[in-house]
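All protein chains but one are shown in place.
Letters A, B and C mark the chains in the order given here, with residues in each chain numbered from 1 onward.
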Amino acid sequence: MDALAIARACADAMWADDVASRALGMELIAVEPGHAVLAMSVTEAMVNGHDLCHGGYIFMLADSAFAFACNTYNQRTVAQHCAITFVAAARRGDRLVAQATERMRAGRSGIYDVTVTREEGFVIAEFRGNSRAIEGEIVPGLKPRGPARAKP
Amino acid sequence: MDALAIARACADAMWADDVASRALGMELIAVEPGHAVLAMSVTEAMVNGHDLCHGGYIFMLADSAFAFACNTYNQRTVAQHCAITFVAAARRGDRLVAQATERMRAGRSGIYDVTVTREEGFVIAEFRGNSRAIEGEIVPGLKPRGPARAKP
Amino acid sequence: MDALAIARACADAMWADDVASRALGMELIAVEPGHAVLAMSVTEAMVNGHDLCHGGYIFMLADSAFAFACNTYNQRTVAQHCAITFVAAARRGDRLVAQATERMRAGRSGIYDVTVTREEGFVIAEFRGNSRAIEGEIVPGLKPRGPARAKP
Partner (left out) sequence: MDALAIARACADAMWADDVASRALGMELIAVEPGHAVLAMSVTEAMVNGHDLCHGGYIFMLADSAFAFACNTYNQRTVAQHCAITFVAAARRGDRLVAQATERMRAGRSGIYDVTVTREEGFVIAEFRGNSRAIEGEIVPGLKPRGPARAKP
């Protein structure tokens, strides 16, 4: 399998397992090695009396995009430290999109940047996650099959 | 009103307005000027297929405790930047407690530390929030009545 | 003046004023609106007995690049919050390069990402700075002269 196929297989397995993200109505829009895009609409259960979205739900969308992005290499990887800056408010009915991009990986550590926007592109929050690879595969037995390994 | 009565009146008003925190089953255990304690049980909707709580819900509990703690002076105050370190996993059925403590306030800025533990005290996450006071009161017209203002 | 000329005039004025960065042997390699590149060699005064660079000097290089990048619009801007992840060690004699890039600006707030590498491109540290614009110009009287303002 090539890197993209592995990334997608990992995302499918994680998605099947991630009750929490699905229960919030998140959609997995795209996934590539080190990247993921998720979307979520702000529902009535996510807002306060002024129709403003609780910051925790914005974090949750960003955190899910981070988790999908850092788990695209079939090595189980967890969040260690996350930081979020809230830039603007989100309101009931807004459709939010989180784009997670890998900034670096070195050894077992990685850094991922996630930008959360309203669908039209206006920035709501900027998130940075520090990940750490742990023991275990996401899809047991999945093997990379790239040029460097093609032939003995 | 003294500072404690103001803190409680602010918390009551915020609680009435905070659909999101209540919908997650959070409980407001205690509030004082600059401090707040909230609790939440990890439900089936918050976990993945291995019964591990999504980090976003741990963040949400910490973030709510932060919001209640920094809004105890009857001046509307919002989260600007939050950072969380995940120390240990939480599981379905765990009752989590978040203790928010004010570290400092200077001008319109404040820093609050929140420790999230399992009920028995084992640390799950450490959170730090940077707040910023904005225009507006939480309970319009509420007036402090302390020693420094007692004399005409 | 166009945006690039303003950015350079701001950088020149800051550089003339920044005794601390110059005293450490920093060099200002490039500056554009929202961007700055600085370099610094790790000297004997910056290391411990094992020739490893004190993390504080890596931070200082990143922080200076951040300061130059966020002060390219002739509006005085200060660091509010900075976070740094140390990825690899730097040693005596290494020439470090910090590239600061603007991630976003909204109102008076901004976010800048700085990557510190060894000269050959190996990542040493990833830094993110949150800035806030304050009162005052960097070069008093400097006026932007762009297409939108060219003609009445």
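Please note the rule applied: a residue touches a chain if its C-beta (ideal position, glycine included) is under 8 Å from a C-beta of that chain, and two chains touch if they have at least 3 such contacts.
As the structure is a computational prediction, the values presented were derived from the model and not from experiment.
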Sole residue of A:60, A:83 or A:98 that reaches the chain not shown, by the stated touch rule
A:83
What chain A residues would touch the chain not displayed?
80-81, 83, 130
Contact set of chain B toward the excluded chain (per top definition)
83, 85, 87-88, 103-104, 106, 109, 111, 113, 115, 123, 126, 128, 130
Interface with the unshown chain - residue positions in chain C
16-21, 23, 44-50, 53-57, 59-60, 63-64, 78-86
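FYI, only the chains that are shown with their structure count from here on.
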Work out per-chain C-alpha centres and flag the one nearest the whole-protein C-alpha centre.
A
Quick check: how many Å separate the C-alpha centres of chain B and chain C?
35
List the centre-to-centre spacing of chain A and chain B in whole Å, with centres computed as mean CA coordinates.
26
For chain C, jot down the residues that touch at least 2 other chains.
83, 130
